[in-house]
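With one protein chain held back, the other chains of the complex are shown just where they sit.
The chains carry the letters A, B and C, assigned in the order they are written, with residues numbered from 1 in each.
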Amino acid sequence: MGKCINDIQDEIIEEFELFEDWMDKYEHIVEMGKKLPVIDPAMKTEDRLIDGCQSQVWLAAHLSDGKVFYTADSDAIITRGMVSLLIRVFSGHTPDEIANAELYMVDRIGLTSHLSPTRSNGLLSMIKRMKTYAKAHLT
Amino acid sequence: MGKCINDIQDEIIEEFELFEDWMDKYEHIVEMGKKLPVIDPAMKTEDRLIDGCQSQVWLAAHLSDGKVFYTADSDAIITRGMVSLLIRVFSGHTPDEIANAELYMVDRIGLTSHLSPTRSNGLLSMIKRMKTYAKAHLT
Amino acid sequence: MKTNIVTYAPNAPIWQAYRNDFSILDRDVNNKPLAYLDNAASSQKPNKVIKAIVDYYEQMNANVHRGVHTLSQLSTDAFEEARKTVQFFINASSEREIVFTKGTTNAINLVAYSFGRTEIHPGDEVLISALEHHSNIVPWQMICQDKGAKLKVLPINEQGELCLDQLPSLINKKTRIVAISHVSNSLGTINPIRQIIDMAHQQDIPVLIDGAQAVPHLSVDVQALDCDFYCFSGHKMLAPTGIGVLYGKDKWLNKLTPFEGGGEMIKSVGFEHTTYNDIPFKFEAGTPHIEGVLGLAKAIEYMLDIGLKSIKAREMYLYQLAYERLAAIPGFKMIGTAKEKAPVLSFLIDNLHPYDIGVLLDKQGVAVRTGHHCTQPVMHFFNIPGTIRASFSFYNNEDDILQLDAALQKAIKLLS
Partner (left out) sequence: MKTNIVTYAPNAPIWQAYRNDFSILDRDVNNKPLAYLDNAASSQKPNKVIKAIVDYYEQMNANVHRGVHTLSQLSTDAFEEARKTVQFFINASSEREIVFTKGTTNAINLVAYSFGRTEIHPGDEVLISALEHHSNIVPWQMICQDKGAKLKVLPINEQGELCLDQLPSLINKKTRIVAISHVSNSLGTINPIRQIIDMAHQQDIPVLIDGAQAVPHLSVDVQALDCDFYCFSGHKMLAPTGIGVLYGKDKWLNKLTPFEGGGEMIKSVGFEHTTYNDIPFKFEAGTPHIEGVLGLAKAIEYMLDIGLKSIKAREMYLYQLAYERLAAIPGFKMIGTAKEKAPVLSFLIDNLHPYDIGVLLDKQGVAVRTGHHCTQPVMHFFNIPGTIRASFSFYNNEDDILQLDAALQKAIKLLS
């Protein structure tokens, strides 16, 4: 059995504690952004697009074996990095776990500003959609 | 021959110098307002009305013997007092004298605020009309 | 016995402390202490509101929304936080129902244009009342003229109250919207809007409430009222000029087309096709009045800190005190004697012209408003050129009223 959502969040928090300054932190995010598997361009359809005004996010999800798996992409690399973090937290869990998860990690690693409702990067809408998808598959 | 316009203005200035405080000054204005001959209601027509938003002024003028004579009225007594002062200054003079007169008296007796363009008592428009009438009869 | 002064002054030292928050009240006018009794025209601003403006400019000024940089983030967060403060203040069900406007007038025009564009057709009717401020008359006249619709008017009685019994006969199948003030600015009448809204809703007719004179004095709950639109201005409730609010029910704001076009209010712009943003942004074209919004939120906090109930009690006490002093003056005639009243005292003295009184009160440091108060139809109804209006705020005090009383008596003496 895989780790539960909060274990992954704690793991990420620990990971980020290593970084001394913002440079290292963002370097890490950019790194993750680069590593996120590139999405099939055919998947980048209108209905998967979350328009963030400045950077765009595409999100796809499917249910397999009672668990939700997400794939996502963005045109901005920092947003990709954040997207990759969120997928790492949510992907592979049951709809129930996802729907009820409390996302405290972003705050703790000092990246809250990226999720402020007034940020124009589409991340907050992405989380909403991730949860909405999970809720739609609640048993 | 009557006094010239500036003589009358100086006379009024002297008159007002007697007053020690605003009370006396306004008492005098109200007094003059009361003394101003009442205008024939039939004369209070639309075209003679100067709408000042708060108090209204009616102005009539006629030329006699090459001199302009004004009659005027207002629904507010302080405005009537001011009107009476202005008539005293301008009435009975030639169009030329009126058109070229510089009205310094209001300032000197400390009532400028009544003539500020933003005052809503119609006095400034009244002076304009008095001069316009005179100009129309310049020889 | 000349006067019958109410002796209950709720918690006076506290009120003196609040008064001290308004520096302007310390100034002289014509060498007399200022007695500012023109609050219905515009209120004064507490130091905290002024400071909020200064702080904004000294610490975080930047254009809101869309910006990635920190100042822009800070401004945007504060701006949207302020929207929630307004939501809380009038108990809207969502902050998306709060649209920032230039003021009440702008808010009413927004509805007249946007609602009018799709909902008003030739032969339709718009119902207002005879008590309305010009700002709740002229926009409807304009849209009615544009659309070939008809403006209907609910009359008032001698007390300055709406003739509610005539409402059923004025609302019919052709009525598209009812637009009524919560509180009359020239007479102070508090209108029974709850009843009016209910009656209109029974026929599925939406109601707009002009709340410009209500929010400074009453606690307003738009959900309890169930009104469809509610409009008010910041400057009459301790906030800066140039800012106001349109509350609109979610369903209406979503349904209506935008009023002004420009930045902020779009999702995407092409020359062929433009899609609009979500509410409330759809109705907020252009860079907003950011300092005004922050000042408004601060003003609301300030009022809530004092407590809306305390404010009301204090103001009615002052109003009552003023009424009892002035009513003792021979020739005093109150205009507007409704049972339910806000702290607005409109009156005349015999046949004296309001303008004359206004000038002489001003000479004695007393600021009241004279004239028609942008409600000419009300003046026509009473067949008067205008009134003298003293309007009270919680920061006024007994001295202001004594000064008004004495100055008024002196003015009358001088004019008689």
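Annotations
Quick note on the criterion: a residue touches a chain if its C-beta (ideal position, glycine included) is under 8 Å from a C-beta of that chain, and two chains touch if they have at least 3 such contacts.
It should be emphasised that the depicted structure is a prediction, and the values quoted were computed from it without experimental measurement.
Counting contacts over the entire complex, the absent chain touches A, B, C.
Within the full complex, the residue among C:194, C:251 or C:380 touching the omitted chain is C:380.
Interface note for the absent chain: among C:85, C:135 or C:346, the touching residue is C:135. Interface note for the absent chain: among C:261, C:307 or C:331, the touching residue is C:261. Contact with the omitted chain, checked across C:19, C:83 or C:102, is made by C:102.
Taking the whole complex into account, subunit C touches the unshown chain at residues 23-24, 27, 29-30, 34, 36, 38, 41-42, 44-45, 49-50, 53-54, 57-63, 66-72, 102-106, 108-109, 112-113, 117, 130, 133-135, 137-142, 146, 151, 153, 233, 235, 240-243, 258-263, 265-266, 268-271, 274, 285-292, 355, 358-359, 361-362, 366-371, 374, 376-377, 380. Along subunit A, the points of touch with the absent chain fall at residues 22-23, 26-27, 30, 53-55, 75-79, 120-121.
Listed here are the subunit B residues that touch the chain not shown: 51, 53-54, 113, 116-120.
As a convention for this text, only the chains that are shown with their structure count from here on.
Centre to centre, using the average C-alpha position, subunit A and subunit C are separated by 46 Å.
Centroid to centroid, with C-alpha atoms defining each point, subunit A and subunit B lie 79 Å apart. Among the residues of subunit B, none is in touch with two or more other chains.
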